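Only one protein chain is missing from this complex, and each of the others stays in its spot.
Order as written gives the chain letters A and B; numbering starts at 1 within each chain.
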Amino acid sequence: MAIPRFWREIPSRYNLIGTKCGSCGKVDFPPRAICPVCGRKSLGKMERFRLGGVGKVVTYTVIHEAPAQFEMQKPYVVAIVEMDEGVRITSQIIDADPSEVKIGMRVQTTFRKLGEEGEAGIIHYGYKFRPVS
Amino acid sequence: MRDVAVIGVGETAFGELWDRSFRDLGIEAGLRAIQDAKVTADEIDALYVGNMSAGKFVDQEHVSALVADYSGLADQHLPTVRVEGGGACGAIALLQARLAIASGMHDIVVVGGAEKMTDVGDVQAAQILAGTADQEWETVFGATFAGLYAMMARRHMYEFGTTREQLAAVAVKNHRNGALNPNAQFQREITLETVLQAPWVAEPLGLFDCAPLSDGAVALVLCGMDRARKYTDRPVRIAGSGQASDFVALHDRRDLTTMDATVIAGKRAMQEASFEPKDIQVAEVHDNFTITEILAIEDLRFVPKGKGGPATEEGFTALNGKITVNPSGGLKARGQPVGATGVAQAVEIVRQLRGEAGKRQVTGAERGLTHTLGGTGATAVVHLFERGD
Partner (left out) sequence: MKSGIVSYGAYVPRYRIRPKDIGAVWGADGEAMGRGLNIRSKSVPGPDEDVITISVEAARSCMAKVDVEPTDVGAIYVGSESHPYAVKPTATIVAEAIGAAPVMTAADYEFACKAGTAAIQTCMGLTLSGMCKYGMAIGSDTSQGAPGDALEYSASAGGAAFLVGTDGVIATLDHTVSYTTDTPDFWRREGQRYPSHGGRFTGEPAYFRHVVGCAQLLFKRTGTTAEDYDYAVFHQPNGKFPVRAGKQLGFKEAQMDTGLLVRDIGNTYSGAILVGLCAILDEAEPGDRIFAVGYGSGAGSDAFDLTVTDGIQKLRRDGRSMKAMIEDAKFIDYATYAKYRGKILLREGSA
């Protein structure tokens, strides 16, 4: 992935920075310029908002056929997690055997490597989920 | 709005077509459609081409002009349009072409769909396909295209008790139909066991729950209904069209087990045509994965929400069942050269309504439906067809 493209999203990828609509209170992740509920009423009212990092698994899959950069991890779990703030996000679940993953399970974000541009390239970091201890 | 009809169709076989290039495929389908329609080059007003990713598969952009060029139409200086919309691009191209004629701007338009997917390796092809998912917030975290559909399947199983056997029934049915289709990529029946024991791709989807990578092209010729009988005595009228979009990332959708875009596109098309689901005898729906067909038949209201699995298992959607779904073999058995899909589905419906579908003919087919998706459901297009004779 091109350097500026990844670098731009660091606040969201490292620190779960999203937005909260000043008009209706809906939390979005990643940040949005316009609230999908309020539309133009929300212009200029979208506030920076940091997610707490805890949520529950809504659905998941175990990926066996993976792109090259995920070869080392397969099979690995990808899930859609509904954060306590209501917004849903997609990432891997790590530190758990695939057979331990259940819909409804509580998970929290951790900081992990997402990939790298080969041995000589930039390393990308971001959030993955682990079961709440 | 002016009525529009299909007056000619043409297709290549679908499969791993090593000796055919992207250009070869586009031309072959186009020429067959033009011959079937019995139009001459100077009668064609425009060309619309559905193609998802020639830029990534064969490094070629600007493909609409290229297809016109290699079809020998360069000196006609036609307006050409390439349409992209993930897997729905062919169906969107068809809709755009219909609008061009309905508006009165054009009278005869050729609509093609083509994709050449096997020049790159499997892993790369899968990654290109995944380009229609959210690159910043889904794929970068390791979600694959199959993985996203697998998550919909998992949730559907959780909410409605859908089983792996019911998912597999979709593949078995579509292969049975594909075996009757001389242009299908796979013309061999498969058993439920084969599907259930196949290696995992993304649980709960295995190898046989997934449509293949394919090369292929299709084309059809559209004409204002007022002139269609000059060319054919079996025009097929486009009775209604609907298109809808939705949040791109699966995690942003309202409901993981309903594709709102399908629901709304279906309602829009049916409202225009004044059809009810029960009026339709044959449908070609997007079955890039087995779960996708189950969601489609629910979201198009052929069966109630949650009942797609049992309905398939019971043969509701089998060839000449209550409603025949994917008589061509679907994306699963007929193949899915992505850009061609929407147009290929239309070509199958046209053949069904003309009574030309050979061994896979649906008896008494008067009204048909095509359903095509982009990405994981961020775009859906539904077209309804009716015999015009």
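The working rule: a contact is a pair of C-beta atoms (placed from the backbone, for glycine too) under 8 Å apart; a residue touches a chain by one contact, two chains touch by 3 or more.
Nothing here was measured: the structure is a model prediction, and the numbers come from that model.
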Left-out chain, listing which of the shown chains it touches: A
Interface with the undisplayed chain - residues on subunit A: 10-11, 14-15, 68-73, 94-95, 110-116, 118, 123, 125, 128, 133
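The rule we apply is simple: only the chains that are shown with their structure count from here on.
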Whole-Å gap between the CA centroids of subunit A and subunit B: 32
In the complex, subunit A residues that touch subunit B: 1, 5, 9, 30, 36, 58-68, 70, 73, 75-76, 78-80, 88-92, 98, 103, 114-115, 124, 126-128
Parts of subunit B lying in touch with subunit A, wherever the complex brings them together: 123, 126-127, 130, 134, 136-144, 146-147, 150-152, 154-155, 158, 199-205, 247, 249-252, 256
